[in-house]
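Omission of a single protein chain aside, the complex is shown with its protein chains in their original locations.
After this line comes chain A, so read on.
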Amino acid sequence: MIAKLAWRNIWFKPLNTALSVLLLASSVAIITLLILLQKQFEEQFSSNADNIDLVLGAQGSPLQLVLSSVYQVDAPTGNIEYDSAQVWMRHPFVQSAIPLAFGDNYLGFKIVGTTPEYLSKFNSKIESGRLFSGNFEVVIGSELAKKINLKVGDKFNGTHGDAKEGEQHEEYKYEVVGIASRTGKVIDNLILSNIESVWAMHSEHEQHEGGIQEPKEITAVILQLRNKMAIMTWPRIIGQNTNMQAVSPAIEINRLFTLFGIGLKTLEYLAYGIMLISGISIFIALYNRLKERKYEFALLRLQGASRFQLLWLVLLESLFLCVLGYFFGTIIGRFALQLLSSASEEDFKLGFNPFEIIWNKEGALLIVTLFVGIISAILPAVKAYKMNISKTLANG
């Protein structure tokens, strides 16, 4: 009954309630969004870099190399000669070496020349059709197959470069021979062919120009090493002795997270700032109402309510506001993540799952929210508790 009374009371002043709930919901939404984003972002980045010890590629920004070859988001740093890469790929320390050659795209989606090992590396299987074997045969990722509606047997022209507005290759058509299974990783949004297709597509141009046959080039090599010491030593050895670089994705991604971390922390502080303001707004609402409601409280005491019941009433009103704020906040936060996810899916091939619940962090957030409620209600609640009913009624 006290709970019902508290519930009725908060809806008796709908605007006060709406303001407090809105403020609380915004801060909870931001924090929920950050919690989910951070966790899923790190998970996504780590899962894509699983079992990749080093990336071998052209010299330039190490982060750029990792982003372009592992996450397919940035432009590549340049090309390397296939022959010089082979020296390292065949090294006895190497457990697996997967070459990558970028050249074309279809509607903005990268066509990656590689070996079938690339699929097994990310635990992707052929869901329908078969693996690519001959030139210009491609396997497409599951997400992509849905998005651009390609089926086994379809044919399309590639576009040069990584923008969909580039020059179209008219000479050869790619043919879809298989569709890969869903992995939740970047591979779901790629078009995979063999390396030779990329070379064949582009050597054509060079022969027209009549120049000397240029050495075959690839973009990067994804390495998994047998010898873990080599992960530490190869970047230095390769950097000093060749015109290539070897980069550890783990280290680069850590650096990226540190950079992101500052931004995320700032947002988090902002959210807690909003929460503080909502606490103050609850406090002011309760405190102001206390004056209007002193007869009501006296009346309740008159009818047999104990001091403690009044304390509990005021506290409950604040807690109801907080629970409402938390409830709407988590929903709004997830809704925001869903929006963000569709945008980032498009631009970075990164999708987020708004339905994941991170119990420990979100639970902690709930506790913080309730704590804000208790703190802001303490003074009004104690005032209600200490009220002198005889004096209040004698003056009314």
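Structural remarks
Throughout what follows, a contact is a pair of C-beta atoms (placed from the backbone, for glycine too) under 8 Å apart; a residue touches a chain by one contact, two chains touch by 3 or more; residues count from 1.
In this text, contacts and distances are computed from a predicted model.
Only one chain is not pictured, and the protein name UniProt records for it, out of "LuxR family transcriptional regulator", "YeeE/YedE family protein", "ATP-binding cassette domain-containing protein" or "Putative Zn-dependent peptidase", is "ATP-binding cassette domain-containing protein". From the options A:Asn149, A:Asn241, A:Thr258 or A:Gln303, the residue with contact to the unseen chain in the full assembly is A:Gln303. Touching the chain that is not shown, out of A:Ser120, A:Asn243 or A:Ser390: A:Ser390 (per the contact rule at the top).
By the touch rule set out above, chain A reaches the unshown chain at residues 1, 5, 8-9, 11-12, 293, 295-296, 298-307, 309, 389-390, 393-394, 396.
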